[in-house]
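Supplied in structure tokens, the structure appears directly below.
Only a single protein chain was left out; the remaining protein chains are all shown in position.
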Amino acid sequence: MNSIANSKTSISTVSEHTVEIITDSGEGAQKCAHVFGQTCAKMGNGVWTVEIIPAEIEPPAHTTTSTSGNIVRFGTEKITNWGDQSKLAVAFNDQVCLSRHRLDSFDDNCIILHECSWETHEDENVREQYAKAMEEMSSKNYRLIKVPIEEETLKVVDNAQHGKNMFALGLLAEIYQRDLSIIEKQIAHIFRHKPAKITEINVELVKRGMAWARDNLKFQYIIESKPVVENRVVMTGNQAAALGAVAAGMELCAMYPITPATSVSHELAAIIENYGGIVHQAEDEIAAAGVALGASYGGKVALTVTSGPGMALKTEFLALAIMSEIPLVVLDVQRGGPSTGLPTKVEQSDLLSSLYGQPGDAPRIVIAPRSIEECFHSMITARRIAETFRCVVIVLTDANLASGVQQFTRPEFDSRWQQDPVDFSALPEGLRPYDWDPETGLSRRIVPGTPGGQHTVTGLAHDESSKVSYDPESNERGCRMRSRKLAVLQSTLLPPPIYGEEKGDLLVVGWGSTQGAIEEAVDRAHDAGLSVSSCQLTFLSPLEPGLKEIFSRYRKVMTVEINYSDTIGDPYITEETRRYGQLAWILRAQTLVDIDCWTSCPGQPLRPNDIYNSILEKIK
Amino acid sequence: MNSIANSKTSISTVSEHTVEIITDSGEGAQKCAHVFGQTCAKMGNGVWTVEIIPAEIEPPAHTTTSTSGNIVRFGTEKITNWGDQSKLAVAFNDQVCLSRHRLDSFDDNCIILHECSWETHEDENVREQYAKAMEEMSSKNYRLIKVPIEEETLKVVDNAQHGKNMFALGLLAEIYQRDLSIIEKQIAHIFRHKPAKITEINVELVKRGMAWARDNLKFQYIIESKPVVENRVVMTGNQAAALGAVAAGMELCAMYPITPATSVSHELAAIIENYGGIVHQAEDEIAAAGVALGASYGGKVALTVTSGPGMALKTEFLALAIMSEIPLVVLDVQRGGPSTGLPTKVEQSDLLSSLYGQPGDAPRIVIAPRSIEECFHSMITARRIAETFRCVVIVLTDANLASGVQQFTRPEFDSRWQQDPVDFSALPEGLRPYDWDPETGLSRRIVPGTPGGQHTVTGLAHDESSKVSYDPESNERGCRMRSRKLAVLQSTLLPPPIYGEEKGDLLVVGWGSTQGAIEEAVDRAHDAGLSVSSCQLTFLSPLEPGLKEIFSRYRKVMTVEINYSDTIGDPYITEETRRYGQLAWILRAQTLVDIDCWTSCPGQPLRPNDIYNSILEKIK
Amino acid sequence: MNSNVISLLNLENDNPQCLAAEDYQKDEGKWCAGCGDFGALNAVKRLLAKEQLKPEKMAFVSGIGCSSRFPHYVNAYGFHGIHGRALPIATGLKLARPELDVFVVMGDGDCTSIGAGHWIHATRYNANLTVLLLDNNIYGLTKNQTSPTSPQGTISNTSPSGSVLPPLDPLQATLGVSNASFVAQTADWVPAHLYATLQAAYEHRGFSFVRILQRCPKFTPDVFTEQVKNPDLTELLVHENGVNAPGLDKLFKASREHDPTDIDEARALAQRTDLLRLGMFFRDESFPVYDDIRTVSPVSAQEKIRKLEKEFDRYAV
Partner (left out) sequence: MNSNVISLLNLENDNPQCLAAEDYQKDEGKWCAGCGDFGALNAVKRLLAKEQLKPEKMAFVSGIGCSSRFPHYVNAYGFHGIHGRALPIATGLKLARPELDVFVVMGDGDCTSIGAGHWIHATRYNANLTVLLLDNNIYGLTKNQTSPTSPQGTISNTSPSGSVLPPLDPLQATLGVSNASFVAQTADWVPAHLYATLQAAYEHRGFSFVRILQRCPKFTPDVFTEQVKNPDLTELLVHENGVNAPGLDKLFKASREHDPTDIDEARALAQRTDLLRLGMFFRDESFPVYDDIRTVSPVSAQEKIRKLEKEFDRYAV
């Protein structure tokens, strides 16, 4: 690290920091944060980036609803979640700043670099609004530093709107001593399709930001980085899932646009044709499921990608896939519900519907990647399970993983990840389309094109030959065989690993994207001398084995989930009437252990500190 | 009772009998059974009738797939289910008879009156088929009696196809000494729109059947009846539900045809316009839900009626109703699943999807009538709850209740059952569309037309004013208030009544339509000296209170359900991997009691005897 | 509601008891600057003021999309529904409350893609609804995906190398449905025509389907630029029973007499792509209106019970 701070500057070494860039929608915060995050990553820091997205396409500017931006958390070690409050913020106006303040996003001692021109704006209302915001924020110890962002930017460009973000980047680069050559490369890459001049101007702005900070700010932070020993990549969970689908050999993704899942298909649309595949944008989510199912029936294990309301629409088709035992992979990028709910925000409340959404008994596999890296690998696992077990595999990610950015070990590709070519060789004498192995329920799939294999698949109750049959024995056999596959899959799984001690006072159980935050909270509890461990589930249906035995080793067990549960002590809420977190409810049924839960559905990822506090509360 | 049996006839008095009329599809078994059942009911017997429906519209005649018919169980006391095997059958050919034999439908000593002409049919294949059927059935002690049904019928009409059923009715009338004058009235009623001649011919055929039986059969059964002290009606569950909807003041039923729910709307279509209402046949189940929701939003609590695959399609709209707190009543007449499954057959496997089908946290009310009588009353309850709690109420009946026929006490209508007229009076100052009472989550519904109440309902997260709001506090408040309503409703419920002793060795827990069969099995167990009780749940969400305490009074608890569960001891199935019956699963999560289950999904109602055997097994 | 403020611009209202166009505004429209949805909102508010509709006697029903935010911005009852399903909701509402004026606002994805089945059937039911299709040829809210009405070759996030299908024509598709009783096309950039078309739609008894060509500067800035710039690319359909807005003949040189009862010609005109055609393609007031034919007289609770008793007699044992 090459420190260029001048002598009067106070330099603190910290293990990590969380930074926010907050602007009106359309002011380029994303780009600034993207380059900053990439630069941190390339310098060997752990990084996690989260988007702040406004509710409207183009909300009125300079209001508390217009906030758009990014949070970048970076540190010496691996960073697995967005952390707690921000330590430093760059805000382009008082109102976006205020909105974040109201959401309690800033640390009590947060340094807030904010545009100073509003204070002296010609419009009295604007000045007043500014003054009020400052007053409201004075309840905290924020260190509010005025920066002439616009003024400085205008020295380089005519329209500050398209430049302030790079000036801001310069401020950050100086404060955290980022490597300018890396920044330059990133900027050049972003504008590679534009005239070289654009890159130059942007770099110039960065440098101006750095200069201003050097001249005016009397602090810097050092966040050391570790030597990078392995090849790493950095991307969002949706990018990882899209690349995972390609790596898994999926050659058809049928989808209908829906936030926050759509970008998976954007990524795929951009590249899949190079891999012999296509993205089919269907007329609705029902058709998307149908097209994927038809393609899978034709021998390609296809993917459909959606979020809550789209999952609701696919309900009927999933049952058909399960009944006819046609492999299908469904990626549900969870958002806040119910109904249209919180379209851009994170929640983990599609678990129960993923497990039980279909009328009738419809066993299916549900897995939840726990990190952006697992978003990639889970697509490969999902495709393989779907094909081996002739079943539906639902992959549950969420808006947090979807748009979060993190590094992970670059995968070493394996050609076995790809789907095997369809076997069209003549069938063994007498082989039937559902020749279930009576032990395992498994059977060989017969794909159209196979000579002598003609049969008609149906969603009606059927026998081994796929003939419609309504007799009790056939129906019960079919149910049994479809159910058996789950038990067989479960027998191949290992008990989930425990993070922390193998026994103790409290076990925190999570699933999916909350792993990083939970483990960080557990670390904190451990440091505080508490006997707390955690365990993050990936398989939700079937559940990983050994849970009851694991739970028995702890005095208390609770789940932590981003969904709704009643609070005992609230009016009318008793042990008996309480509605639990979704995983807690399943685990109670499964293990009969009195599993408690701490859940919350703020439309944001959970913060380690909130989890830590819930631990303190429950361990009492 | 006026016995007209001649001297040589053996007359046995029995407390009940189960009779089957089985024919090719289209031979009029339904009419025969209908008149017979009605006559029994009018004579004061308890009656339960079940249809036997072939899988195809018009299956090939004289095969084992063509069986169409009815089972009539009747007795001295109230009859609550279809019972065990049949004691007597009238079969129009050997193949339909064989199909029932293969389904184990006949008692070992069943008397089978069957058409004799097939034995000597001119076609050798027919004779051979007949001989084979007789041989296969000889494994049982059936008393097979040949009857020249066709020959006798042809003495009255030219086309035996339209007459054999009445001759068969005559046979039964004689054997069970039914009151001919009642039969005559019933026949006259059926053919009231036809020329009087038709009634005459049919009565003539009945008389001929009676005469033949008198002359040729040497047995009669006496089934005493109790004096009828109350007004009673007799109908199917779907008729009861349709009338219940009218009695509840529902003025719009939006539906899309689907077996076995459609006949509810047929009943409604025939009468509802006389009650100021309409049936709207929508283009699909999604639109049906939408139209019902739109009408409810407009101030009429509307109904939508469907079955499994239709429920799947309504998934998204139900979430919108829950989120926007627009009352809606959904009747799901359950059939076998998953997917198209067993369209005409009973199953109880939509419980989990009814409870958890929606992505996101979407609390709703689920109730399951336990008898045909309750099919009527549950519609009134459902409408009232939906309106009071501004919520979705799902009523779960099934194919067993739908087409079963039973008497029940004629309801005394109460004008308070009807929906109150919409209150369009000006709103209290400042009243907001979701002015949730923070204790109960209840709020006053503002219906379009109310001056000053203009607001926009939305499926997005919203605040009390129905404004879209994505802040954590609003989202969590909304979730809390919608959830709270369930706890409040639960606080108004009583613990479910126990059938039998208040404590003991085994408690059998059922839900919905299985009540009759379960209680009959419990009676049998009680008679055999076993300490078994049962408890039939109506409220599934929220569950009735006190369950854990109730369960604690029994050594073992098990559910009995018509759905799928794994059997411990089957390959790969352990305590840990077992998938439970749907109610059992919920109760385990709710009470943490180790609840066992005995379930089966044969596409038929459960038989008391099978339940009894499961009791013997579990009580060990 | 500030019913005392009368806009000077609103020529229809010079009576202080009247509601002005602004009085029909609820929240401020939150669309991008230059979004054609603003034009539609303004025309609607003018219409409401012209007709002096009581805010509580109207409902605006929509699906999901930028355009479907519409109900939030109108001082009326509103139902911001789910994607593609505005029409069933509106149909149900109209059946329950035929006395309300019910407007439906949909986007092109909302109506012609996920909502296509409902669109066909709602057209067929011909309930008395005023239906606005805000067609920007793109998915706006979800940020730039191809829609069924996107021109072939559209570069979007889901068709990065250009969309492959010719666009669906919502007019032709609606005209293909038996019972279609009112089909018109207008554009957000011709406010007078837009207003006149909405007026005609509102007056029509039945399902009045208005396709509004709507500019989306954010994602499809180019689709209508030619037509906006050059009025000669547009032909007005005129007829004494059609859409008639004063002054348009000055703006548009091309106009064509088209009798809106001529369904064959309506289809033939919709088929032609030489010019953009604005106006009333088809209207037939003789078709049965669903809420009319399904309206049954109300029955009192007492009367219902009396009838139920008789009904139960049929089932008496």
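For reference, chains read A, B and C in written order, and residue numbers begin at 1 within each chain.
In this section, contacts are C-beta pairs under 8 Å (C-beta built on N, C-alpha and C of every residue); 3 or more make two chains touch, one makes a residue touch a chain.
Note that this is a predicted model, so its numbers are computed, not measured.
Trainee: Which of A:Gly441, A:Gly459 or A:Gly603 sits in contact with the chain that's absent?
Mentor: Missing-chain contact among the listed residues: A:Gly459.
Trainee: Which listed residue, A:Ala211, A:Ile271, A:Leu431 or A:Leu616, touches the chain dropped from view?
Mentor: A:Ile271
Trainee: Of A:Phe317, A:Phe389, A:Phe551 or A:Tyr612, which residue touches the hidden chain?
Mentor: Only one of A:Phe317, A:Phe389, A:Phe551 or A:Tyr612 touches the chain omitted from view, namely A:Phe317.
Trainee: May I ask you to list the residues on chain A that touch the chain which is not drawn?
Mentor: 38, 41-42, 228, 231-235, 239, 243, 246-247, 249, 251-252, 254, 271, 273-278, 280, 282-284, 286-300, 302, 316-317, 320, 407, 410-411, 413, 415, 418, 448-460, 467-468
Trainee: Extract the touching residues of chain B with respect to the undisplayed chain.
Mentor: Touch with the absent chain occurs at residues 56-60, 255-259, 262-263, 265-266, 269-270, 273, 279, 281, 283-285, 309, 339-340.
Trainee: State which residues belonging to chain C touch the missing partner chain.
Mentor: Residues of chain C in contact with the hidden chain: 113-118, 120-121, 124-126, 148, 164-169, 172-179, 263-264, 267-268, 271, 287-288, 290, 293-294.
In the analysis below, only the chains that are shown with their structure count from here on.
Trainee: How many angstrom lie between the centres of chain A and chain B, each centre taken as the mean Cα position?
Mentor: 45
Trainee: Centroid of chain A to centroid of chain C, CA atoms only: how many Å?
Mentor: One centre to the other, that is 38 Å.
Trainee: Of all residues in chain A, which are in touch with two or more distinct other chains?
Mentor: Correct list: 309, 339-340.
Trainee: Show the residues in chain C shared as contacts by 2 or more other chains, in ascending order.
Mentor: Residues 82 of chain C each touch two or more of the other chains.
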